[in-house]
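The structure follows.
Our next item is subunit A:
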Amino acid sequence: KTPDNMLVVAQRIDDLITMDPAQSYEFTGGDISRNIYSKLVTFDPADLSAGYKPSIATKWDVSEDGKTVTFTIRKGVKFHSGNPLRPEDVAFSLQRAVLLNKTPSFILTQFGFSKDNVKDTIKVVGDDQVSITTDKRYATSFLLNCLTATIAGIVDEKTVMAHEKDGDMGNEWLKTNDAGSGPYVLTSWKPNDSYTLTAFNDYWGGAPAMKRIIVRHVQESATQRLMLEKGDIDVARNLNPEDVQAIEKEDGLKVDNELRGRLMYISFNQKDPELSKPKVVEALKYLVDYKGMVNSFLKGQWQVHQSFLPLTYLGQIKDNPYSFNVDKAKELLKEAGVKDLTITAGVRDAQERLEIAQSLQNTFAQAGVTLKIEVGTGKQVLGKYRARQLQMYVGAWGPDYPDPQTNAGTFAWNPNNADDAKLTGSLAWRNAWDPGKFNQMVDAAVVEPDRAKRAKMYEDMQREWQKTAPFGVLFQKVEQTGLAADVQHLNVGGAITAISYWAITKE
Partner candidate 1 sequence: MTATPDTTTWRGWLLSDTPTSRRHARLSSLYKGWLSFRSNTLAMVGLGILVALLLMALFAPLIAPHDPLAQNLLDRLKPLGTPGHIFGTDSLGRDILSRLIYGSRITLYIVTLVALIAPIAGLLAGTVAGYAGGWADIVLMRITDIFLAFPRLVLALAFVAALGAGIENAVLAISLTAWPPYARIARAETLTIRNSDYISAVRLQGAGPMRIITRHIWPLCISSLIVRVTLDMAGIILAAAGLGFLGLGAQPPSPEWGAMISEGRRFILDHWWVATMPGLAIFTVSLGFNLLGDGLRDVLDPKAEK
Partner candidate 2 sequence: MSAPALSFSGLDVWFGSGRDHVAAVKGASFDVAKGESFGLVGESGSGKSTIMRALTGLVETWSGGMMVDGHKLTPGKSRDKTFYKKVQMVFQDPYASLHPRHSVDMVLSETLRLHGFDDIEARIGKLLDDVGLGPAFRFRYPHQLSGGQRQRVAIARALAPEPEILLLDEPTSALDVSVQAEILNLLGDLRDEHDLTFLMVSHNLAVVAHMCSRIAVMKDGEIVEVMSVEDMRANASHHSYTQSLLRASQGYFRDTDAMQEA
Partner candidate 3 sequence: MTDLLDVQNLWVRFPTRNGIFDAVRGVSFRLGRERLGIVGESGSGKSMTGRAILRLIRPPGQLTADHIRLDGEDLMTKSEKGMRAVRGSRISMVMQDPKFSLNPVMRVGDQIMEALRLHARVSRTEARKRALEMLEAVSIRDPERVFRAFPHEMSGGMGQRIMIAMMLIPNPELLIADEPTSALDVSVQGQVLRIMDKLVQDRGMGLIFISHDLNLVAQFCDRVLIMYAGRVVETCDADKLHQATHPYTRGLLNSMPRIDAPQSRLDVLSRDPAWSEAPSVGPDDRGLPELPQPGPAGLGNLGADIAEGK
């Protein structure tokens, strides 16, 4: 029922708060950004596993010392404003992200850029080149992976600076507007209601097939399914397992399954005297009914995964050493000398997590562990978690950029375990866990230039980590998207990136 050259998507988009790539950090923001901004390097939706590929940068060269990478900028690329894309725009965009120092800026600043040095470390060289100099030698793949993140989107300097207000480098304006060169132009955004993208006919990679993309905010899965069945939409992105199962059986509809980078995990605060006993943590990891959950209420949407790097990431391992084993757990608890353990877990009020928590409550109880669930809104629970006040947390974590460092740096790295260190970005810190030797392992892996060696380092690190860390990674997300049968080439971005509307066709 929807027109042939138009794609209508139902999705929860209430997380969207800004579209400025220097600031955008949410799923929906990533989706939009990927389609309206070009980057130096990017993933090809047709072949994600190939890793980053040239985009605005046609090629790059690494200096001898491995600290400087020089990108050659594609010619003839146009912004939506009609301005040509110049190397200055590229340098400006990256510098701007550092200078603005918004939440995701660490993706860049971890390479040693700062307000003071960014003009020198990221600069235009020659008339068609931009060079980036890091503070020390990093794996090149690490840098390039980071440059595929949203924050590396290239904005139109002239347009942006024309809207500058109080030295905000156009941040206020860019929150709700588009200054990109990607295949789509943002034509409207009504918060919590919808956003609309229109094809950019002068796109350097060729105009996309879908002339208009409309994404409508629909909260309920059942509603999305009804709309899909009625033909009012082409794509439904937030379906729950029951609705997916129904759609799979229906004519004219199909389901796209993609492994995403999101992990579901539980963690235990190491300030707690009982939970800081390794045997207790180990026992609890045996008290999770992994199979039961993925075969019932999580069916199709999460798969068992017990290490901190999502599958498809460099250094991934497929070992899932833990399984539901009450006897083993009891034994471990006995060895640890723990009886009548009561734990309170913070859980945000999302259905999926509540069910997981309730299942945990049930299985923990079988070994005599009482689990109390404290539910709050996302902000409430998170506030406590960041303040290290949660005894246990049931939550999800998505990688920030497609490099193993993103998760290693948060699950296994905490150089200062003091309360006032406020390393709130690190999950290890939030759980008051001092990772000890893992700190060095993480630091070493991130600078290892050899790809294979680097992968091996992460594999070893994870195997070790699985045994001792006060984290239990439970599942990895599989995104199940319901779509009309005529929609082709849908790719929501796998574990590493966001949706690519430009590849989609209808037949």
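What we mean here is this: a contact is a pair of C-beta atoms (placed from the backbone, for glycine too) under 8 Å apart; a residue touches a chain by one contact, two chains touch by 3 or more; residues count from 1.
How were these picked? Simply put, all candidates are chains of the complex that A comes from, given by their letters.
From a predicted model like this one, the values you see are computed outputs, not experimental measurements.
When the candidates 1, 2 or 3 are screened for touch with subunit A in this complex, the one that qualifies is 1.
Touching candidate 1 in their complex are the following residues of subunit A: 220-222, 225-226, 240, 242-243, 245-246, 289, 292-293, 295-297, 349, 351, 354-355, 357-359, 361-362, 373-377, 380.
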